[in-house]
Structures are given as C-alpha cells and as structure tokens.
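Every protein chain of the complex appears in place save one, which is left out.
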Amino acid sequence: MLMQVMIILGSKSDTPVSEKAESILDELGVEYEIFIASAHRTPDRVKELVEASDAKVFLAIAGMSAALPGVVASHTLKPVIGVPVSGKLNMDAMLSILQMPPGIPVGTVGLDNGKNAALLACEILALTDKELEGKLREYRKRMQEKVLSDSESLASK
Amino acid sequence: MLMQVMIILGSKSDTPVSEKAESILDELGVEYEIFIASAHRTPDRVKELVEASDAKVFLAIAGMSAALPGVVASHTLKPVIGVPVSGKLNMDAMLSILQMPPGIPVGTVGLDNGKNAALLACEILALTDKELEGKLREYRKRMQEKVLSDSESLASK
Amino acid sequence: MLMQVMIILGSKSDTPVSEKAESILDELGVEYEIFIASAHRTPDRVKELVEASDAKVFLAIAGMSAALPGVVASHTLKPVIGVPVSGKLNMDAMLSILQMPPGIPVGTVGLDNGKNAALLACEILALTDKELEGKLREYRKRMQEKVLSDSESLASK
Amino acid sequence: MLMQVMIILGSKSDTPVSEKAESILDELGVEYEIFIASAHRTPDRVKELVEASDAKVFLAIAGMSAALPGVVASHTLKPVIGVPVSGKLNMDAMLSILQMPPGIPVGTVGLDNGKNAALLACEILALTDKELEGKLREYRKRMQEKVLSDSESLASK
Amino acid sequence: MLMQVMIILGSKSDTPVSEKAESILDELGVEYEIFIASAHRTPDRVKELVEASDAKVFLAIAGMSAALPGVVASHTLKPVIGVPVSGKLNMDAMLSILQMPPGIPVGTVGLDNGKNAALLACEILALTDKELEGKLREYRKRMQEKVLSDSESLASK
Amino acid sequence: MLMQVMIILGSKSDTPVSEKAESILDELGVEYEIFIASAHRTPDRVKELVEASDAKVFLAIAGMSAALPGVVASHTLKPVIGVPVSGKLNMDAMLSILQMPPGIPVGTVGLDNGKNAALLACEILALTDKELEGKLREYRKRMQEKVLSDSESLASK
Amino acid sequence: MLMQVMIILGSKSDTPVSEKAESILDELGVEYEIFIASAHRTPDRVKELVEASDAKVFLAIAGMSAALPGVVASHTLKPVIGVPVSGKLNMDAMLSILQMPPGIPVGTVGLDNGKNAALLACEILALTDKELEGKLREYRKRMQEKVLSDSESLASK
Partner (left out) sequence: MLMQVMIILGSKSDTPVSEKAESILDELGVEYEIFIASAHRTPDRVKELVEASDAKVFLAIAGMSAALPGVVASHTLKPVIGVPVSGKLNMDAMLSILQMPPGIPVGTVGLDNGKNAALLACEILALTDKELEGKLREYRKRMQEKVLSDSESLASK
C-alpha cells in the first residue's frame, strides 16, 4: 500500500512526540511509515530512506542540534515538516529546525507539537483528497464543541 | 485566473519580506494574490479574505505579536505558512507564530525568510503539478551550481 | 445583573490562573462572567462574546501563541488586560500578549498573575466606584500588615 | 484645569517614547501633565508627584532596571500603565515592569510602545466619557482605512 | 549593639536565600538585623528602615520585578548588595537588580547566592576589621581544603 | 601615594568603559591605578598585580567569557566589583561575571556601567572617609537637581 | 604509566558529567587522570596541575561562571575541551566556556555532554593511534546498529 506520510525520528527518545502525530494520522485514516534515523549517527540511511520513499509529506522529529528535518529537506523536493523536541534547552531544537538557509524550506511547528505536524500534513494531502478534507472539517468541529462544553462546565461551576 | 497562493501581510512595513516570496513565485510561475490585512486592526477583513479565497496555500507574514498566521489558520483548512518578521525583539514574532496550540497548525519558516515560505508553498503545489516540480528541481540545481562556483572562486583566490 | 468584567480563557488548562482572578473579584465584590473561547479554535465565538458583552473590562488569559488578548482587543474599545500563562517556554505567551502593534493596546500583567489582572480591573472600575476604591484600599492595607507581621515573625525567629 | 493623565519618564532620554503617547493624547483631546522623576535618583519626588496628583491614569515610561512604573503603582490605587524603553538589552526593562509581585498591578505595553499606553489610558477614561469613546472609534476606523488603502496600493503595484 | 549589616527581604518566600547569608554572617561573627519589607507593597517602610539604620552594608534579596535593592540604594549612600531570587523566569530578578541606571549602584551577586552576598559584605567590613579579615582568610582556606579532599576522594574511587 | 582602587581591564577594547569609572574617581578625588591584564592571555600577571597591590577595592572590567573579575577575586580577600562589557552577545559577559560559585564573591554592576562600579567603590571607601561621603552626597544631590531641571524643561516645552 | 587525558572538574557536583566521560575513556582503553580543582577557589592548584601534567588533551568540566576551561587553556598549549554543566540557568556555563577571547581556544561541547568531550579527545588521540581509531570506528558502528534496531522495534510495534 502506498504510504502518504513518512515520519522520521532522530532518536528513540522522540517517541512520545511521534505518538501524537501517529494518533492524528490513525484517527484521520492516513497511511504512514515510521523510522528512526539520525542525521548525525546514520546520515547515509536518512538519505536512502528519503530518496527511496514515495511519501508525499515528510515529518521529521528531533531534539537538541536537530539537523534531521533540514537534512531530510536537503534530499527531497517534497514538503518537510519539522517538530522540535523539548530537552534541557528547547531553543536548540527550535532554532536548528526553524532557521533554515534560504533555498531549502522546512515548515516548523511548535515544541513537541506532533499533533500539529500531522494536521498540517493532512491539510496538504487534503488539497487533493475531498474525503480527508471532510474528516479535517469534522475534527475541527469536534474541537470547537469541546471548547464550548468546557466553557459551559466552567460557567456552571 | 485561479490564484494558487494568497499572501497576506500584517502591515505595509512587512513588504521587504513579501517581496522575497513574490520573487520566487514569479520565477516559478505560480499565480498569487497579495493583501495587507491586520489580525488586530482589521480582524473581520482577514476572515473575509481567507473565506472568500480559492487559494490552495496561504502565506501569512507578520512581526511583533504576530497573530496573523494563526488567525488565518483559524479560518481555513488549507495549509498556512507563517513568516516571522524581524524587529526590535525577533523572538516575539517567531514564538507567536511557531507556538500554535494543538489543533490549528501553522508551518513556520525562519525570520524574514519569505523565500523559503514561497518555496514550501511551491513544494506543496508541486505534489499535483509535475511542471512546477520540474521547475523546483531546476531551481535547486541552480543553487547547487552557485555553491560550487562560489567554492571554486574562493579556492582560486 | 450587569457584569462588569468578562474573563475569557483560551483553554480549560488556564483555569488555575483564572481562579486567582476570580478569587480577587469575589473578595472585592465585583460581578463577572467567565468563558472559555479560543482565538484559534473558536475565533467567531470570541468575536460574538466580546461584541455581545456589556462588560467594562476584559481579562483574557492564554498560553503559548497567546493570540486571545489581542483578538479580544481587536473587537472592542474597552480596556483589555492580558495574562500570559506559563508552559514549556513562558516567553511565547509573554511576548505574544505584550508586543501588540501600535493602535490596539493590551495591558499585560506578569506570568500567571491572574491576581494582578483582577486588581488592575478593579482599579479601573474604582475610578467611578468609591465603595470599590475603599475595598481596594483595605486590601492593600491588609497586604502591608501581612508584610509587617511576616517581618516580625522572621526577626523573632 | 483637571489633568486626567500623568505621564512620568524615568529619564530625559525616554522622551521619544513619551512623545508618541503625548501625540495620541493631544489628538484625542485628553489633558495630561508630564514630569521626569527617577525611581532611583529622586524616589521622594516620585512619591510626592503621584500622591499630589488628581490624575485618573498614570503612564510610567522607563528603561533598564525600570522600577518607575512599579514604584508609581506602590503609591496609588489608580491604574498604572508601564512602558518599557529599549536599550542595550530590552529584556531588562520589559521584565522589570511586567513581573510585578501579586498585589500591586502594572498594565504593561510593548517595547517603546508609547502609543498603545496612551490608547489604553484613553480606553479607560472613555468608560465614562462618551465623547472620548467616539473619538477612539474614529481613530480605529482611520487605522482600518489606512490598512485598506495600503493593501490596495500594494495590489496595484 | 551596633548592627553592621541589614538584610532586607522582599517577601517571606525569599527566606531560603537569606538563610544562606545569615549562616555566613553567624559563622564569621558579624552582627546583623533582618527585615521583610516590600518595595512595592510597603515602600514607605523600606525608606524608614534604611534611613533609620546605622548598618554599614545593606543586603537586599528579592525575586520577580526585584525593585527592592535599587530602592534601598536610592535611600542610602552605603554599599548595597542585591541578590536575585529564582522563580518562574530568573532573568526578571537578575536584570531588575543588575541593570541599575548610572548614578545609583547596586553590587549584584548570582541567582539565589545569599552566601556570596554575605561574603562580599564581610570583605567590605574587613577593610577596617583585621579580625574579620582573618576569619575570611580561614574560611577561604577551609574551602580550598575541601576541594582538595574532594579531589582525593574522587581520584581514589 | 597609596592607591585606593585598582582598575583592571581585560583588553584595550574595554577602555571606553574604564573611562567612565576613571571619570567618577577623578571627580570624587579617589586615587587609583589602572592596568590591562587578561585572565586568559596573561594569567600570571593578573595574580601578580592583585597580590602586589595595596588597593582596597578592585574594579575588573571584561567582555565575552569575562573570567577576569572572578580570577581577581580568587587572588584577594578585598571586595571585587565586576563590569560586563557589551559585545555581540552581552549575556556572555554578564553571566560569566554574575554567576560566581558560592565562596568567591564578585559584586556585579550593569552592562558597560563603569560609572556605577566606581560609585560603588567610593561608597565602600566612604565607610571610613567622611570627606568622600560628603562628596558622594553632593554628587547625588547634583543628579537630583539635574532630573528636576530636565523635568522643568520638558514641562515648559 | 603515561596519562593521555586529564579530566578536571570545577566541583564535586560535576561528577555525573565526568562519569560519562570516564565511561567512554574506559571503554576505548584510554588512560586518564582525574582531579577536582576550582578556578575560583583553588586557582594556584589549577595552574600546578596543568603545568605538571604530560596529558595530551585536557577535559575541563564546570558549571555557573565556568572559568575553569579557559583558565586551563591559559596555562597550556595542549588542546582543551570544555563541558558546560547544567544548573539553574545553563546559559551561564555555556557562554562562559564558549565565548573565549581570540587567542586562547577552548573546544566546547554541549550541555552536560561528557560523552562527546571524551569522544573528541579520543578522535584527537586517534590521529596517531591506529588502534584507538579502530575502536572509535567500532563504537560508531555500534551506535548505528542501535539506531537501526530501535527503528525496527518501533516499526514493528
């Protein structure tokens, strides 16, 4: 089966963040494959995985000197979404992913925000997938209803 | 003609950053429309512009308390790319755009990096546009040749 | 009954901060209404709530890319007080609320400082409410006595 | 004549920021008095000025270890708006003003944002001044028209 | 008995930091008095305490928008040592104390470093107290011996 | 003649900051000696200078990884005042000087604030020098008069 | 036996970081000696240890105002590797070690990253030690296999 999204983690310790992304992709019925591959420890494998894949969108999740998203982007013309993982500093992963040089873009989401990375991937895929767009619309509606019911619980406290 | 990308600037002073994006879109032959609309000064207009548009990708460019990209994202299910604009602080626009709450994604690029915002938009559009993908491939090749020739100039200095 | 203050939270998780504000308003006898409404997840509802309200002062409490206070301010000419909520970064919410563009003011208080937000609202209301001003004076006196008695306990330790 | 706003600057070098505030107050027809008084160099004078004044709102403008807004707030129950002034660090003045201890509020606006400080003061005064509220409404409308005309100029470029 | 050092805390919660200072002063036999007095909640009391004291050195300990050391310095010509207290941000107290305007000095020590504040006070007093200077010399020697014995324990591990 | 203060600069480029200190010491009639000696380039010379000196107070001025004030403090029991010098980062020198380990104190003043370093040194010397204390009192009075006259110029503008 | 590496810790509390370095050196069979010596508390001892040693590479581990690596570098022409130790701030140790003045280099590794400090030392020693180079190659291969097996565990989850 064709995988639409490839998730790459820089390290096993990034799993809690990738699980948020997987959970959204599962909920919205998007096929994905998932790998651990380090830009620094296994640079050749990152290249091979990216070049061999038919995925339309790449999600790269990494902490510290988070070179992975940029390195993925250096090997593909497909959109790459980067997720910085929190650690002792936070700013290291955020700036490493965000501040790409002009020419090789990475769309960065917030710290540990695997959920938004997956939703952004779905929005991209939904440009040519009406069913997925409908699921995204439903997802957003459920969020809004959740905010409303939270508000009512609070007011009637 | 159908506009594929909408560029929204939070303020006239963000023009130097949008010009970098426009230059890429012009070079790669992607149609776009461009507006100034402030999330704080003209919130209703932001909503109207976003909801009335058929654009497939939104580029929102803003500085300071850069709410614009997030507000654009709150009114659409299309992918939104945010560009923080430098100013007295830099971190204000970067974090305002990057740290979106789970559920409403914005793909953020680096400070003032209008070029990467446009390239990311093109990568998204190229998923269903082989001609554009070819142009992106050419663009990247030219960048690589530029690096090579820079290297040779330096070495033979 | 007329509500003098509207408290809006960006998310249910901001409740610990709003409780500090509520506690002050309860103690000083100021009527308020309270809602959860997200600038990003429920933008239309934020607009409706603000425009429908007769409140004289708005307290907007939010974390991360805290667009809520600015969005509230974009829909009203009443004074808006913003409270940044702490999280993984802190600077994100602080700068998002503080660095409003010229023209749309938000009066920001310190991180998680729901108490000061409520006191500032009371100071504004007390400009035309002598009874409330008296209560504020008493409140401040009690604080001072607390500092004095703390000092004495420490000295006689 | 009764002064409605007192502007206090910590130093003569803060004048460019106070001029932005004065310009708004002049435009909206709000009476104000203006003084230089340093929390560190002339602490007694700050106290005297604040206690002797009938102003309804205080604007305190200061840089570096910007104690002035907090010290003004310590001597009054009227609302105090603090404006951090940029310098070699920026964060010094911003955090000194923003991070007031619970009990003594200061509503802080953005770096060098004298304009928003004055507008927030006007919003507070407009709660009991219909004419001023009308002027604020006009002011905001002019801002919106400016954004629209900027947008049109850009689009027709 | 004449008190040589006055310790002022901005809040009861700063006690763990003042205890480090007290412990040094007790160990080196320096007389001190200790008070809680808030620059923001009890400004007049800070002034009274400072002006009424015969202390030769002031230690002012405060967190958040730590105005206390600067306000103490504004009321005396005696040397003032400021100690920033850690909290949600750390930089707020550090910069508030450190970045005093030219003319009113505060000698700042590191975050929560009540010990160094007391030692600096003792070094100042020891300029005219040979016995205290001797005690400081002994104290430093004990520190050096501690480093040496730690080193030996580690090496022989 | 006995030198009461030793000023040590880490580099010739720190001269603009030391000149502010010299100007105060000259104005208040305090004798000082001045040297350039780098903690990293000439460590032995720093030790020799400090140990050979009869100065009562040391002013150490340095930028970047500003080890000089701490190294001076490691060789003396006299009070050491550190002045961080601004550069590409600012935080490097500030934190290097401020965050001394418990046991070896340095009293740090604000960025480039040579003036406050000299004034703090004078306050320390004035503890046993009534004439100097009088000069400090006069100096502070002149500052206050300057603030007053600045205020009057501004008000009568 | 000749020691090839000297590890110096600024304080006993840095032991968890030095243990990571020791573990690598033990695993790769490199001889080392280890000492605690504080740049601020025992400056003379730092000099003696460094000057008396035949080590080819120095590892200096320190937190807060981490002067130790720079002071070691000031006493030797051998390569010095600095390891910043995390604490209340992190940036203090990182910048103190990293921002050395031109002329006296320290090669800094990441926060608490004793492992990389030891590996860098081994890479330097391996330039003239083929056996050690082989061990480094094996070590890196094991890391890569670990990433692969982590990836397979994750994929087959």
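A, B, C, D, E, F and G label the chains in the order they appear, each numbered from 1.
Following the convention adopted for this analysis, a contact is a pair of C-beta atoms (placed from the backbone, for glycine too) under 8 Å apart; a residue touches a chain by one contact, two chains touch by 3 or more.
Since the structure is predicted, the reported quantities are computational estimates derived from the model, not experimental observations.
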Problem set entry | Sole contact to the chain not displayed, among F:Q4, F:S65, F:N116 or F:S151 | F:S65
Seminar exercise, completed: Of F:L9, F:V85 or F:L125, the residue touching the omitted chain is F:L9
For this session: Touching the absent chain in the whole complex: find that residue among G:S11, G:T42, G:S65 or G:Q99.
Result: G:Q99
Problem set entry | Touch with the omitted chain, as defined above, among A:M64, A:I81, A:L120 or A:M143 | A:M64
Problem set entry | Residue in contact with the excluded chain [from A:M3, A:M91 or A:L154] | A:M91
Seminar exercise, completed: It is residues of subunit F that touch the chain not shown, namely 9, 11-12, 15, 33-38, 41-42, 45, 64-65, 88-89
Exercise. Which positions on subunit A touch the chain that was left off?
Worked result: 10-11, 38-41, 43, 47, 64-65, 67, 70-71, 73-75, 89, 91-92, 95-101, 103-104
For this session: Kindly note down the residues of subunit G that lie in touch with the hidden chain.
Result: 20, 56, 77-79, 81, 94, 98-100, 102-111, 113, 115-117, 119-120, 123-124, 126-128, 133, 136-137, 140, 143
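By definition in this document, only the chains that are shown with their structure count from here on.
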Seminar exercise, completed: Whole-Å distance, C-alpha centre of subunit C to that of subunit G, is 49
Seminar exercise, completed: Among all residues of subunit E, those touching at least two other chains are 11, 38, 41, 64-65, 89, 98-100, 103-104, 110-111, 140, 143
